[in-house]
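The following block contains the structure, expressed as structure tokens.
Every protein chain but one is kept in place in this view of the complex.
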Amino acid sequence: MHSTPALSSKAALPAEEAPPLLKAEDLHVHFRTGAGIVRAVNGIDFTVRAKETLGLVGESGSGKTITSLSLLRLVPRPAEIAGGRIHFNGRDLMTLSEREMQAVRGKHIAMVFQNPAYSLNPILSVGDQLSEIYVWHEKVSRQAAFDRVAELFNLVGITDAKTRLRQFPHELSGGIKQRVCIARALLCNPALILADEPTTNLDVTIQSQILDLLDRLKHRFGTSMVLVTHDMGVVARMADRIAVMYAGRMCEIADARTIFHNPQHPYTRALLTSLPRVDRRYSETPGERLPVIGGRPPNLAAPPSGCPFHDRCVEAEPACQAFVPQMTEIGPGHAVSCLRRGSAGIPVQ
Amino acid sequence: MLGLSLIVFVVVVAVAAPLLAPYDPNDQSAMLNFGARAAPSLLHPFGTDRMGFDVLSRVIYGAPTALAVGLGAMLVASVIGVVIGGLSGYIGGLSDELMMRFTEFFLVIPVFIVILAVVRLFGIIVVGTWAERIPHINLMTIIVLLGLFGWPPIARITRAEFLRLKQMEFVEAARCIGATRRDIVVRHILPNAMPSLVVIIAIGIGGAILAEAMVSFLGFGDPKAVSWGQLLYFNYESLKVAPWASIAPSMAIFITVLGFNLLADGLSDAFNPRLKQ
Partner (left out) sequence: MTLHGRDTAGAADEILRVDNLCKLYPVLRRGVFRSRQTGTIRAVDGVSFSVRRGETLGLVGESGCGKTTTARAILHLIEPTSGSVHLGSTDISEVFREGDRPRVLAARRQLQYIFQDPYLSLNPRWTIAQTLTEPLRVHGQLPPDQWNKRVVELLELVGLEAYHAWRYPHEFSGGQRQRVGIARALAVEPDVVICDEPVSSLDVSVRAQILNLLADLQASLGLTYLYISHDLSSVRFISTRVAVMYLGQIVEIADVDTLFERPRHHYTYALLKAIPVPDPDADIGDTVLKGEVPSAMNVPSGCRFHPRCPAALPICAKVVPELKQSSGANHAVACHNPRSDTAIVRNSTGAIA
């Protein structure tokens, strides 16, 4: 199915014409703590087009997971969505009632979590818990729901689906559990799947199998996906477009190839170069050290003023501390928030 | 913190009892003018009871007794519970199995009946011996018995904490360094188990005070000690005629036990690092 890179699915996608399936505007998520407000997501805009995979990349505390959860309005307490609009299928999800929102979750937008062990109910057989969801959303008979689940199990590569349906989560291995979770996400043919680090807890060989599976399903059903991950390798393999986040803000967004071959934001560049590569002979240069990002990850309770990355940035200039850079388009489909790249800046109050 | 304020209030009352109480707890002089079961008045704010004691004074002098019972019983229970639970959790294996069965055995004994029986028996045995001259010997018996039967929950929590903590990486790190077992238990495991232990002990103090009140209410208390349970025992029959004599000690028990339970809640919150941030 993959012959040459040039003909791979990523290139074939008519990225520009596709209308946005989901559009998030000026999204804010706040944690109210004793010490004050922590802005976990601080004004983020992005779109997800039909049939595309958007990679949301960042380190812990960058707000990538909270962003994906906020699309379903599922942010955990004490966090709350403090502002923004989420347009999906012609509706603003922020204006829906909780009941209407429930009908969206799982049916139109489904989720695959990082830890399959925690996202399955341990006291129900997997067949029971998946068919229950299908009965609830589609109002069909239990038998029809079971048939649907069995069909999906076959599809996600779970052999012997009839036996597996009766098994409980603890009887399944991590890889199979994640396949069950993917089957659950696909139950109602959602338009969008949010996958939060779907392979982080899996071994590389199992990760590879799951990524294969996600890739295949995406093409078969034309589902859009938001893939949250910290792994540049995973996102390179899966995403059509990539958004890089840092300290609750967006640094850079572009198609995957631009992010990897022509990254503009200093943070994106640093992320890409700081990782050791499996295809390099380090043994020939014993004194060689990896390029590092200095300093420590941002403290969201007391973020640096101006550009949140300025205190670790090799290119920082005094202005970076005084102005908050705004996402500015610097090429077709390529936006970056860095004063050194010509982004507009808002003075710090 | 309401719990802490209630406890502080009770402790202050207990310590300053001789200063606060308007009468001696054994002063029955009210019989001479006001009479027994007198309604609350300026001279006897909580009234007098059916024996002519000043209720306020008796309630105030009951506070040190209650605290002695609660703290004493839990001291005994904690020592036994932490030792048994700690050994059980740290050593594991067969000794763990045996000690936990032993603990469960103590949990299924009808504690109350045993305590009543032992207190009565002991009360009879000591009569006429040197032990009779030890002050508050009956109260001490009750305290020790409450402790002897109150340790299983502490042992179970200690065991669970030790099991959890001995697998923590910082404990393994200490083993890698070469720290001795004693070091590991005393310096690493026990301090980290403390938060859970303090919570269960605070709840236990309230429970012990309540248990002593029940023992006394049934008439098995120390006749020489002033205790809230005993006040109830003496006065519940005249509940309709002189309700104040029963209500005052009941409120005292209520406030104290509530205080310790709220304190336990507060402590478990205070020790939870997630809530701190």
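Letters A and B mark the chains in the order given here, with residues in each chain numbered from 1 onward.
As a convention for this text, contacts are C-beta pairs under 8 Å (C-beta built on N, C-alpha and C of every residue); 3 or more make two chains touch, one makes a residue touch a chain.
These numbers were taken from a predicted model, which means no experiment stands behind them.
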{"item": "Selected from A:Trp136, A:Phe168, A:Phe221 or A:Phe260 as touching the chain missing from the view", "value": "A:Phe260"}
{"item": "Among A:Pro19, A:Pro76, A:Gly90 or A:Pro276, the residue in touch with the chain that has been omitted", "value": "A:Pro276"}
{"item": "Of A:Gly175, A:Gly248 or A:Gly345, the one touching the omitted chain in the full complex", "value": "A:Gly175"}
{"item": "Hidden partner chain, touching residue among A:Asn154, A:Gln209 or A:Ser305", "value": "A:Gln209"}
{"item": "Residues of chain A in contact with the chain not shown", "value": "1-2, 4-5, 8, 10, 59-60, 173, 175-176, 203-209, 211-212, 230-234, 236-237, 239, 256-257, 259-260, 270-272, 274-283, 286-287, 289-294, 296-297, 312"}
{"item": "Residue ranges of chain B at the interface with the undisplayed chain", "value": "168-170, 172-180, 183, 187-188, 191-192, 273"}
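Here is the rule we use: only the chains that are shown with their structure count from here on.
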{"item": "Mean-CA-position distance for chain B and chain A (Å)", "value": "55"}
